[in-house]
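Okay, so here's the structure we're looking at.
Excluded from the complex is one protein chain; the other protein chains are retained at their positions.
Labels for the chains are A, B and C, by order of writing; each one numbers its residues from 1.
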Amino acid sequence: MNIGFIGLGKMGRGIAENLLKAGHALVVYNRTRARAESLGTKGASIAVTPAECCKGDAVFTMLADDAAVEAVAWGESGIVASLPPGAVHISLSTISVTLSTRLAEAHASAGSEYVAAPVFGRPEAAAGAKLFVVAAGPAAFLSRCQPLFDAIGQRTYVTGEKPATANVVKLAGNFMLGAAVESLGEAFALVRKHGIAPAQFLELITSSIFPAPVYKSYGLQIAEEKYQPAGFQLPLGLKDIRLAMAAAEAVNVPLPLASLVRDQMIAALARGYHESDWSVIGKIAAEDAGL
Amino acid sequence: MNIGFIGLGKMGRGIAENLLKAGHALVVYNRTRARAESLGTKGASIAVTPAECCKGDAVFTMLADDAAVEAVAWGESGIVASLPPGAVHISLSTISVTLSTRLAEAHASAGSEYVAAPVFGRPEAAAGAKLFVVAAGPAAFLSRCQPLFDAIGQRTYVTGEKPATANVVKLAGNFMLGAAVESLGEAFALVRKHGIAPAQFLELITSSIFPAPVYKSYGLQIAEEKYQPAGFQLPLGLKDIRLAMAAAEAVNVPLPLASLVRDQMIAALARGYHESDWSVIGKIAAEDAGL
Amino acid sequence: MNIGFIGLGKMGRGIAENLLKAGHALVVYNRTRARAESLGTKGASIAVTPAECCKGDAVFTMLADDAAVEAVAWGESGIVASLPPGAVHISLSTISVTLSTRLAEAHASAGSEYVAAPVFGRPEAAAGAKLFVVAAGPAAFLSRCQPLFDAIGQRTYVTGEKPATANVVKLAGNFMLGAAVESLGEAFALVRKHGIAPAQFLELITSSIFPAPVYKSYGLQIAEEKYQPAGFQLPLGLKDIRLAMAAAEAVNVPLPLASLVRDQMIAALARGYHESDWSVIGKIAAEDAGL
Partner (left out) sequence: MNIGFIGLGKMGRGIAENLLKAGHALVVYNRTRARAESLGTKGASIAVTPAECCKGDAVFTMLADDAAVEAVAWGESGIVASLPPGAVHISLSTISVTLSTRLAEAHASAGSEYVAAPVFGRPEAAAGAKLFVVAAGPAAFLSRCQPLFDAIGQRTYVTGEKPATANVVKLAGNFMLGAAVESLGEAFALVRKHGIAPAQFLELITSSIFPAPVYKSYGLQIAEEKYQPAGFQLPLGLKDIRLAMAAAEAVNVPLPLASLVRDQMIAALARGYHESDWSVIGKIAAEDAGL
């Protein structure tokens, strides 16, 4: 297919490369053009504007937040206005339920298609085409996208016809990850102050009750107190928790555990940990315990 | 070995049977004698007092809480007074750090041995000898106990020479389980109110980011809103969170996530869910969301 | 002075009447015109558009939220575009720090003046000219407004030259009110379940350690479980807590107690208490205790 790809950050780059490898023709755009160059050496065309990415069958967006997506979506030369009828906008970004709904409506009005397809996985998974794709949209749109999802992920989950459902699930999942990190942080603070080695506790819980990769990877960061370089930076993590809370508030669902994670993240920002991985809330738990 | 076993509840019964299967001679005691009968038909002797369980090489205790352990440990005919020099008291119960430390001191004074060996696993795991044993005590004591641990569990973790470290780790683990359940409960409330089927969300997260049995089993209870029969009853879960908080407070560690779980559990008791599994806090999350 | 007044809800009506009583000429506007009629009988001119309120020396806005203020502030016939140079926009509404800052900038660009002057007090205090006015803006602007503040309140507090500081203080105050209500709700649940009469407890604490009118009035609502009619409706209260949290997040301040109040309010919405006073979180505390 002829595909546009907008957003070549840590995640986007790996995904775009996998689309190239799968044989698709790619036109890529990144606000900071330098980041697009390496894709150029691998066969992608480099666009100067987002609109240039909207001339094929599909355009992906993989951007940091709502504002970044809005910046390329709206306006005369934005995606919504530029995408030809029948072409599809595949939104991989973790954005708000509200924006996803608005994009779906706008594309419908414009005669183009919209699919929400946020992904689970860190940059390594993006590079290795091991992402979990959570996709939602009209069935016909999704089936056309499936080969693309297959090129970038290990499995696709369809949550329904309504695009925003995929965003809700993605946000619920990220909230659960944040919760798992918080529980790790508190548990490590507890065992450390009782003289138990973090590495030992980590090995124990991740080989018994919590044999999940996320417990292993985040647990290792907390056990080793090594929060940099960040796989997923704190401000992005906070953004996701905030979006989960907004999605919940919209339907009157209190999420007290999300509130707690949010407060720990804000405390982490207040202490200057902007550059750290979002697992740095484990450091907050440690500091609150006097460690 | 000649072994005494005190406490034949959901967990204790399965463990005791596995010790029998491994060829050990067992004298069992349960406050409600009827529960001991079935072990009798499998070859165990039935004791009328805890002291009768203290004439061999080792005595296990697997009881509900500190009070139950104290009731058999102290006094003239209690375990501490009755166990012969060189014999070992293996405490499987999830008890407080404080009591475990006091028991260690008391046995040391009395010339007998004490090993803390709380276990992870639900009744099925106990019956299947698939428990994870967290053991702590002097190395010499532990090595003598190892064949017994092998008979009841799939793996033994040694946390150190100080018995209470095993209790800390067990409580930290149970706190993390409670936290995982709370995060499941809130996430399900969120997705359900956005019209996403619980079963679908469960399959998605447990086959992607949370492929751990505990997420699957607790997630299923919450997705199906089936909190009975209880594998681990709410009041016992609350007890464990309370013990984790006490262990944390003793070394000045705040556990805000444990506080949250505790409050949800108390709300669940207030609403009459005493008989339910501790995962019933998922129901509290649902009710707080108007579901 | 010649004054415009936009927003004649529970609070605005009383304030506008007091300005009339003080001898000012008033042009009033309300989206629902019927609400303006009674002011007409008292001597105010009734405007058909917000712009008609912007022809005098000052225009007040007293509206429910950011969106309502934005609806009358921006655009060709909005306040910012309509207000003559040298005239002042006095913003009484409890709005976000962000919007207040944007309004200050917009008026400065347009050559008009902007003063933030949110008020503490319930509708009775507005009617009785007993409000506490929290005002911020350049000193010269404020001194011109002082006679107006004197007409509507019992005291004016100046927080600084920067308008948004008044909004921060107002939000901080409302957060503290929400916190006081939550503490009342939980305390009443506790004493009630121990068989102590709510009225007795209320009299005791408000004549001893908490002799403040807000403890008395909110305490009475909770003690009598009488949450309607609402002096300050739940969704407005939630809005204020949300704004306080946003103002705090903007400068990296975690407010865990605000998070708690927010979650209780969302639970109250989920249970259908939209029409109740925001003190209905006391009912949530009671329900969570099985009352």
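In this text, a residue touches a chain if its C-beta (ideal position, glycine included) is under 8 Å from a C-beta of that chain, and two chains touch if they have at least 3 such contacts.
Predicted, not measured: the structure shown is a model, and the values here were computed from it.
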| item | value |
| --- | --- |
| Touch criterion as defined above, residue of C:E17, C:E186, C:D240 or C:D277 at the omitted chain | C:E186 |
| Touch with the omitted chain, as defined above, among B:R122, B:R144 or B:R262 | B:R262 |
| Among C:A36, C:A73, C:A230 or C:A258, the residue in touch with the chain that has been omitted | C:A258 |
| Touch residues of chain A, complete complex, unshown partner | 256, 267, 269-272, 288-290 |
| Missing-chain contacts mapped onto chain C | 97, 120, 132, 134, 155, 157, 159-160, 162, 164-165, 168-169, 171-173, 175-177, 179-180, 182-184, 186-187, 189-191, 193-196, 200-201, 204-205, 207-215, 244, 247-248, 251-258, 260, 288-290 |
| Hidden partner chain, residues of chain B it touches | 248-249, 252-256, 259-260, 262-264, 266-267, 269-270 |
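Criterion: only the chains that are shown with their structure count from here on.
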| item | value |
| --- | --- |
| Length of the line joining the C-alpha centres of chain A and chain B, rounded to whole Å | 38 |
| Distance between chain centroids, defined by C-alpha means - chain B, chain C (Å) | 52 |
| Of all residues in chain C, the ones touching two or more other chains | 256, 267, 269-270 |
